[in-house]
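Heads up, one of the protein chains got dropped from this complex, but the rest are sitting where they should.
Right, chain A next:
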Amino acid sequence: MGMAAADSQFHVLAVDDSIIDRKLIERLLKTSSYQVTTVDSGSKALEFLGLHEDDTTNPNPPSVSPNNHHEVEVNLVITDYCMPGMTGYDLLKKIKESSSLKNIPVVIMSSENVPSRISRCLEEGAEEFFLKPVRLSDLNKLRPHMMKTKLKDQNPKQEKLEKQEKLEIQQEKADFNSPKEQEQEEQQHHQEQQLQQQQQQSSNSNKRKALEEGLSPERTRPRYNDIATVAL
């Protein structure tokens, strides 16, 4: 298709050696209005991302550079953990160790609930760990991670704003109603509204999808109710 749809659609790369699970995750992702590419192995995933297992990143990659060509820009990688050859964990590591790919959020899926496995993956930089079978409600957690990357790419100022907001949320949590906070809050409210507008433009308009997450999952302040539809 080759549409430069970077503004309106997120592209997810799904990796799973099971054909059934690939079909499932593809349908789940498409239902959530994401563009999807599925591959059946970690090495194929790296190939798609423009990185080769044995080599270091090619400084002049052929047509598949994620930063230059919208067609293969990947906003999130979701991968099974247990795969023959390269496991999901290995793939996660390779992505996080790559200077060109490390900012791509990675989510791990596994049919087995092994706490040490989960913490290992999170420590290595995975954004989420989903237990299989994955459900639609799990996928609602993906959007904030992809939004973060989009905003970073679009405008370095947004990144600053984002960080500022995170700090302020923490401050707010610590000390709710001091006058100083009120002032900061008002300032922030204004900035957030700008951000919201950005988000509105860049998020898709599928009515079925709930925009309940807003910028980040921790956000619970009432003012988001007017853009967010009801959470599941």
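Rule of thumb we're sticking to: contacts are C-beta pairs under 8 Å (C-beta built on N, C-alpha and C of every residue); 3 or more make two chains touch, one makes a residue touch a chain; residues count from 1.
Basically, contacts and distances are computed from a predicted model.
As stated in its UniProt record, the chain not included in the shown complex is "Histidine-containing phosphotransfer protein", which appears among "Histidine-containing phosphotransfer protein", "C2H2-type domain-containing protein", "Glutamyl-tRNA(Gln) amidotransferase subunit B, mitochondrial" or "Exportin-2". Seen from chain A, the chain kept out of the figure touches residues 18-21, 23-24, 27-28, 31, 82, 111, 132-133, 135-136.
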